[in-house]
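All protein chains but one are shown in place.
By written order: A, B, C, D and E. Residues from 1 in each chain.
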């Protein structure tokens, strides 16, 4: 199985914020955005794996500024690292109010997907080969994020999270 | 402003997994569940704050087992801690296949909401007064989760996250 | 097949009234509420029968007060009586405007479901064993409601509806 | 205000049963049909009243045969009687499986609507002038159905329901 | 296979314009109307063919006047001509604002459908036998519209479009 580059899984999704996506202040509800991000990143993960994929985890997501009714949401996704049977997808999300010409970054996020065959069993996925400096940074950070997920999910002891320690406690050492 | 107990914001939401919520393996898509969880926890946050609330962040969420078409999703939410103008809501999510009598825990999660007045400005929220031992544990853990959110959002240096250090590196000290 | 108690089928559903659920006066449309009530009561009926269930009938439902955009609908459902292959589910529906702190009863209703096996044939369901005085009252009233359904559906002559007569014409006798 | 004929409020709605409208047996869920019926009858009530209308009540509805995925639902609605500020709408509902050429009556039902002005206050509606023998029968039956609604809603004592008594207990007298 | 008359495929669909169907000016979005028109005309095509049908093409559609939130859309569809394995369906679309009593024609359109058996292969469809003068005109125009579709789809050379030439360039000859 041949490795793949991030650009091969690059996916853009644009969505228009409609009334039913908003609360009574006419702001986009966070859950609707999380749903769109899941579809965008699943398409990106599928492109890398050429497999059906299922969401395994969602990293901490923060919503910075309110997004308004009528705004256009733009989600850019690409695989940031492949593990044995799973991939991490990085997304950058913007909200654009086109008539007023404003475009603000709403958030960055990582969703992880597991690849499945048609019987629902996990299958191996191609390696990711990062190319640009930014892709290499994302690739390297993926190990730390994976350790954080495993600790938060109770599957790894903090003591074994060597990559994560280096990130969080550089000042301490 | 008088403090409130967790049971005052206790909210249950049940949803039926319908075809459009599933992928081609007939499994619930993660994004749909994140969307339902946002609505359930927003209702819970509203009950505590008696205010319009907007999603500020979603903590790391892991999906353990696949949830199938026709399953009933049961989301239980209650406020786990209030900060000045925001609340953290804890959710427990189960998936139940009623004809076969199985009920499995799908995940636990924390969503954070900011309270707004009708002009969209942040407003103070009532304090949370935990009662049961489990509620006290959730209340105490909220500080650590908040520090993790601030670090991941680039708003706090790891060195200042004293609560978080105690959680992650107890063994080290 | 062992009997079951009402609390074993107790189901709560909370829904947020979103723009698409409302008419041009920003009031919840009755049909949307009937739809949610069908899902909530079907989940309750499933819990009692441990079977797939299909809606057989809906009793007279009156909508008292208008429900507004942004309100939280809270539906509480439990089985009120089991017949041979069907169950009657009783619902209490509230509408809550959380920021203003109002909570009003919208309506009470009964939906009836038939239990089916996986080939779509009707199957026997467990008996219902009411416990509290209120559950016993609902259980007893179920016979009258069933007779009313049968008369309205043209399947029973009014003369044979002995239970119903007792309700409607007590004063006459 | 001039009276109107039933044919002036005659409304037909056709809907295709799509996957999300069905349960795991591929049968149309009752709640979805109740929702469509609400929209069809609201359009009919609007045509009679030339006003915004809101659902006031739904009479007993029975679902006879299962309706399948891919069937076409055909709802025919027309006003059967006008009261001071409300109208009763009668519906006939068919399910048609076009490739196999079958068309079965699913149910008949009555929904009642109140007419509102743009401030949400009730307003007078035009009288209904039935023309055909069938329309006259529906018009006459409307009084009995109204009494049944009032009794079930606790707004009329059974003793005062003179029209209803005549229907239910003809044999008794 | 016996021919069929246009009235045998006559289909009416009424839809209410809800918030999610509109843009930020509260006008119905064109794409939503195209979607409803597809369902209405597919039902009509099914009635003629007694087969599953799939959309093959949509002719030029113009939207004349803005349609507002709360309007009732009324779509009337009937088959205008049958070809070997396909049918052309003609639609007339009105938008009605019932409280203000206005009803305007929104557009006329033609959708074409191919008939399929249950394996997805194309199958022959009954001939259309137009009856009224208007139906005969629509029937005759169908050949020209078909040639225009074939030219625009690159499947016919303009030179061979004898019917279309007669329409477009009558003045030239």
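Everything that follows uses one rule, which is that a residue touches a chain if its C-beta (ideal position, glycine included) is under 8 Å from a C-beta of that chain, and two chains touch if they have at least 3 such contacts.
This structure is a prediction, so every number in the text was calculated from the model and none was measured.
Undergrad: Can you list the shown chains that the omitted chain is in contact with?
TA: A, B, D, E
Undergrad: One chain isn't shown here. Among E:32, E:47 or E:90, which residue touches it?
TA: The missing chain is touched by E:32.
Undergrad: Based on the whole complex, identify which of A:50, A:84 or A:162 touches the chain you can't see.
TA: Of the candidates A:50, A:84 or A:162, A:50 is in touch with the missing chain.
Undergrad: Extract the touching residues of subunit B with respect to the undisplayed chain.
TA: With respect to the unshown chain, the touching residues of subunit B are 19-20, 22-24.
Undergrad: Counting contacts across the full complex, list the positions on subunit D that touch the omitted chain.
TA: 18-20, 69-70
Undergrad: Since one chain isn't shown, list which residues of subunit E touch it in the complete complex.
TA: Its contact residues with the unshown chain are 23-25, 27, 29-32, 34-39, 42, 52, 54-63, 66, 111, 116, 118, 120, 148-149, 151-153, 157-159, 161, 164-165, 167-172.
Convention: only the chains that are shown with their structure count from here on.
Undergrad: Using the contact definition given at the top, which chains are in touch with both subunit C and subunit E?
TA: A, D
Undergrad: Most remote chain relative to subunit B, going by C-alpha centroids?
TA: Farthest from subunit B by mean C-alpha position: E.
Undergrad: Note the rotational component of the Cα superposition from subunit B to subunit C, reported as an angle of 0 to 180 degrees in steps of 5.
TA: Here the rotation carrying subunit B onto subunit C measures out at 180 degrees.
Undergrad: Could you put a whole-Å number on the gap between the CA centroids of subunit A and subunit D?
TA: Between these chains, centre-to-centre, one finds 49 Å.
Undergrad: Just how far, in Å, is the C-alpha centre of subunit E from the one of subunit A?
TA: Taking the average C-alpha coordinate of subunit A and of subunit E, the gap between them is 43 Å.
Undergrad: Just give me the whole-number Å value for how far the CA centre of subunit C lies from that of subunit D.
TA: The answer is 20 Å.
Undergrad: Which subunit A residues sit where two or more other chains touch them?
TA: Subunit A, residues with two or more chain partners: 19-20, 23-24.
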